[in-house]
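Of the protein chains in this complex, all but one are displayed in their positions.
Moving on, here comes chain A:
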Amino acid sequence: MSAALLEVEDLAVRYRTRRSAVRAVEAATFTVGEGETVAIVGESGSGKSTTAYALLGLLPRSAAVTGGRIGFAGRDLAGLPERGWRELRGRQIALIPQDPGTSLNPVQRIGAQVAEALRLSGNADRGTVRARTLELLADAGLPDPEVRARQYPSQLSGGMRQRALIAIAIAARPRLIVADEPTSALDVTVQRRILDHIGGLVRESGTSLLLITHDLGVAAERADRVLVMRAGAIVEQGAPGDVLAAPRDPYTRALIDAAPGLARTPRPRRLELAALPGGAPGDPFADARPAPAPAGDDGTAPPVVAVEDLTKDFRLPRSADRPGTLRAVDGVSLAIARGRTYGLVGESGSGKSTIARLILRLADPTSGRILLGGEDVTAARGARQRLLRRRMQIVHQNPFASLDPRRSVEQIVTDPLASFGLGSRARRRHRAKELIDLVALPAAVLGRRPAELSGGQRQRVAIARALVLNPELVVCDEPVSALDVSVQAQILDLLAALQSELGVSYLFISHDLAVVRHIADEVGVLHRGRLVESGPTEQIFAAARHAYTRELLDAIPGRR
C-alpha cells in the first residue's frame, strides 16, 4: 500500500448545546493512502459526516475538534486557524456534497461557480478560465458544457448538478476528495453512473477519495477499504470482502443483514403482532367486520383497487418548440388484490407519485377508470369522494414533514377519526392506544410531539395514522427512503406483519427495487409514465425482460 496521505488519530469532535456537550466523534483513527479510496459507513448520527467536515475545517460554529490529530501530507490540521484552512480547501482537499439540489448557489450560473473554484485555487487566470471551466464540466461528464455553463442550477437535473459539483471539486486537482453521501439524493441508475464517474476520475488522477455513505453495498463495491462507524467511533475496518464476509463487530453484522441490496434472497419476515383491532373498513368503531367480499364466478375475490388504462396529462405553458401537454401517466392498468402488496418502481419523474394521487383521487385522470372494490369511483365528487378517503390512506416519504409538529402523537393518530366524526373522545383515545401498540411503540409516545421522536418512530406514527380508519388500501409513497437501513428493515417488517394481521392492501411506491423485493407480491416497473413490465416479484427479479428493468436491477449496489 502507498504512503498514507491522511492520518487521523484519536479525532474527537464535540457539539456544544445549550445544556450539554454532545460527543459526535470519539477517538476516530484511520488513514487514507495516496490514491486510495476509503469508505466510511454508518447510519445517521454515527458521526461520519461530522468526521468529513472536520477534515475540511467546515464544522459549524457550535462544533469543535477537541482532541486528536488530523495529519495531512505531514502537517497536523487540528487547530489550524481559518486562514490556514482556506489555503488547503479546494487546492488540497475538496468536497463533493450530499445534496446537489441545495449545494449550488441558485442565483449564479453553473459556469461562474466552476470558474470561481478555478480562480480561487490559482489554477487559471482571466484568459484561460473559460476554456478550463468548459473542460472541467466535460471531464465531470456533463453533456453540452457550453450550454450548461450558461444555465442556472434550477435548469439542471439532480444528476447534472452533482456533475457540476464534481467539476468544482476537481477544479484544483486536489490530493484528497471528501465525498459526503454524494449520490443518496439521486435515482439509483443516476447514482451508479455518478459513482462510476467519480471512481474513474480518482483512478485516473491518483486522487485519494474518502467516501461517506450509509449504504454498505455502495461502500463494498467502490472502496479499497471500508470503515464502519457507530456512535462516533470506528468499530471495524478492513478490505470490503473481509468486512462483508466475516464481520467482527455485531453492528456490522446488523448493517449487512439490514441492507436490502446485499441479501441474495428475501429476508424472512419476523414480527408477531399482539393486538387485533376490530371494526369495519373505514370505521374502526363499527360493530363487526362485514363478511369477506363474495368470491367471483371464477373463485377469485375482486381486487381492492384496479385501474384501467389510466392516463394523466399535465398542461404546460404555451411554447413554440414543445407540445402543449406532458403525459405523466400513459395507459397504466394494474390491480391490487386484497391483503397483497403491489410494488410500483420507477425513477423520479416516472409518474409513480402521480398514479398514487390519481388512485387516492387527489387528482383527476385525463382518461381511464379507477375501480375501488369493483365500483367505479373515477367520477366520484363531493361527499362520496370524501367517504372514499376512509377506505384509502397514505404514508408519506418524509416522516419529518408529514406530521404536524405542533400536535401530540395522540392528536395526530386520532385526527382521521375526528375529521370524520367517528367515535367518542374516549373511544378515539382507546383506538390511538391500540394503534400505537400495533406499530410497536410504547404508550408513552402518545403524549409526545413529533420532534421528540426519531425518524423511524415518526414513520411508525404515520403508519398508525394511516391505519386508524381500518382502510382497505394504504398507499406507501417511498415510506422508507428517508430512513436508515436498519430502521428501513424494521419498518418493512412492520408493514408486512400489519398486512398479515389486518388484511390491508398496499400500493408500495419506491425507486429502490431492492426494498420493493422485500415487501411486494407483485411488481410494476414504471418508465416515463408507462408500465414497461409487471408480474410476480420473484419472476421480475429472476428473469426481467425489459431493458430498463435490467438497468434498475444492475444499479442496486452490491449486486455485481
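Just so it is clear, contacts are C-beta pairs under 8 Å (C-beta built on N, C-alpha and C of every residue); 3 or more make two chains touch, one makes a residue touch a chain; residues count from 1.
Here is the rule we use: contacts and distances are computed from a predicted model.
Participant: Just to verify: the chain that's not displayed, which of "3-isopropylmalate dehydratase", "Lrp/AsnC family transcriptional regulator", "ABC transporter permease" or "Signal transduction histidine kinase" does UniProt list as its protein name?
Facilitator: The chain we cannot see is, by its UniProt record, "ABC transporter permease".
Participant: Hey, which of A:Ala27, A:Ala64, A:Leu80 or A:Leu120 is the one touching the hidden chain?
Facilitator: The one listed residue touching the chain not shown is A:Leu120.
Participant: Specify the residue from the set A:Ala94, A:Leu211 or A:Val409 that touches the hidden chain.
Facilitator: Answer from the full complex: A:Ala94 touches the omitted chain.
Participant: Thinking of the whole complex, not just what is shown, which of A:Leu56, A:Leu360 or A:Leu403 touches the missing chain?
Facilitator: Going through A:Leu56, A:Leu360 or A:Leu403 one by one, A:Leu56 is the residue touching the chain not shown.
Participant: Going by the contact rule already stated, which one of A:Ile70, A:Leu165 or A:Ile509 would touch the omitted chain in the full complex?
Facilitator: A:Leu165
Participant: Touch as defined at the start, partner being the missing chain; which of A:Gly74, A:Pro106 or A:Pro442 qualifies?
Facilitator: Answering carefully, the residue with contact to the hidden chain is A:Pro106.
Participant: Going by the contact rule already stated, which one of A:Arg86, A:Arg253, A:Arg384 or A:Arg425 would touch the omitted chain in the full complex?
Facilitator: Considering the complete complex, A:Arg86 is the one touching the chain left out.
Participant: For chain A, which residues touch the unseen chain?
Facilitator: 53, 56, 58, 82, 86-91, 94-95, 97-99, 102-109, 116-117, 120-121, 152, 154-155, 165, 168-169, 171-172, 314, 316-317, 319
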